[in-house]
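I'd like to ask you about the structure that follows.
Note that this complex is displayed minus one protein chain, with the remaining chains in position.
Moving on, here comes subunit A:
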């Protein structure tokens, strides 16, 4: 939180808010000292007069100066506001955290009690308590404190319960840290930011509530006076001297603004830390397109479903563009299945999104060629390709719940896509939806089509996504980690379904996965990505035996399979993946590579094709031998 406050001061709203608060606090401290006498001096010769050079805002019924009274009342108004807020926040913290410490059943009763309290409008509660507790300043503080405690407690409890479920809280409990200390050490610091923001905003409503009570005569009692009291006094002469009531009103508005603006600025700063505010500064793509390799014309055959040359994906960053994909070329023929593997951050998912034209702003895709079913996706507007992409391209993501609309029936979602792109009638589309659900082996598809996504298991949703793709006649399915969230047996079913689709419809498949075994069970060819480039391209069958890039070999060696030698340690890859903001010169893998030489650190190896596949490594020829020697040792 500490590092956020300076940022609060950098926003215009924050500057105004904090400046106002500072002025008010200074007034609260200084005004009674400087002008206390003038505010209480009575002048019976000059009562209820209008504004004059002597009394800027006129005088009250005892001839006291209203301007100075308003200034002096700042202290009492703000002190009472802060007292009541502190009381409410303190009480709210206690009530909100108690259910986390109490035994489960007692905690639940307490939460229910809080919820009931919330049902009462807080101003009503204040009036009610003020009447019960009697009319005095201290009972008004108590009443307002209690009234704001319940909503605050509810917030504390909701936020706190969220943190209390985190594993680090469980870990602390397991280590024998006592429950109160767990709350103080782990829960409170992690909910502090929203609570501080909320308390600041609450303060402004407390100010108003207190003013209201005083105005009604059940708050501050004479001879003490706060702004509410002054407003009440001034109301009688509103027609002769409107300033008498307006001035305290203005004080309310300014103070309320000070609290709200500060809270608002704080909320904006705290909340914004996860969001990136980066924008492109220039309209032109700042990506340099490298000269194309020669002799790739033979790839551009009619049978190619997808042909991508030198694909770049960039995002604007604070220090220039960040490029998670840096020149990827790939082609998929009809019915071909190609897998892409790599660590997180290697650019494999970005590649998939770019190919499927699903990359959101401010991401930018540039390529020397990006052709899908002989259509140049870079030509014309994105909407020109909607029909083609809608019918011929299917996309399956890791989390199917986020790609299905939770409030629409499964059948309607399938129908919607098909009617838009294929011009089917409602009945035709509906029949086809049921037929497609049957094709992905969902039992009782008629009933399933009428259900909502939450009634489906993860595997069923994933099959529904594939069914949605099959509403058209997809030439390509892009599947990004389609089975990562699924159980093993369900994973098998989904992978089998992908294979079946490919066999029956000649659909090409681009399968992105971190799991080498998943990719090699489905795909003909595997592309290994590292730091936004393809570093090796080889047939799946050769993956375990003929991989030459040291990264590919390390990836395979790091993951045990059912034949792994139990006596040898698994391969480890030292160091960290490359940060796309800071890609080194030369081979991006050099820093982690056991074979790296000076050349690797200076010159970037290019992907070179040969009999087995393609590999981008200066030591592709020796890599295999060194490995075998290492294993023999």
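Heads up, the rule we're going with is that a residue touches a chain if its C-beta (ideal position, glycine included) is under 8 Å from a C-beta of that chain, and two chains touch if they have at least 3 such contacts; residues count from 1.
As a working rule, contacts and distances are computed from a predicted model.
Visitor: Please identify the absent chain by the protein name in its UniProt record; candidates are "Sarcosine oxidase subunit alpha", "ABC transporter ATP-binding protein", "Imidazole glycerol phosphate synthase subunit HisH" or "Rod shape-determining protein MreD".
Guide: "ABC transporter ATP-binding protein"
Visitor: Just one of A:449, A:555 or A:600 touches the chain that is missing; which is it?
Guide: Only one of A:449, A:555 or A:600 touches the chain omitted from view, namely A:555.
Visitor: For the chain not shown, which residue from A:136, A:412 or A:521 touches it across the whole complex?
Guide: A:521
Visitor: Which one touches the absent chain: A:9, A:101, A:116 or A:171?
Guide: Per the contact definition at the top, the residue touching the missing chain is A:171.
Visitor: Check the options A:115, A:224, A:405 or A:576 and report the residue that touches the missing chain.
Guide: A:576
Visitor: Considering the whole complex, not just the chains shown, which residues of subunit A touch the missing one?
Guide: 166-168, 170-177, 185-186, 189-190, 343-344, 487-492, 495, 499, 514-518, 520-523, 540-541, 543-544, 554-555, 557-562, 564, 566, 569-573, 576-577
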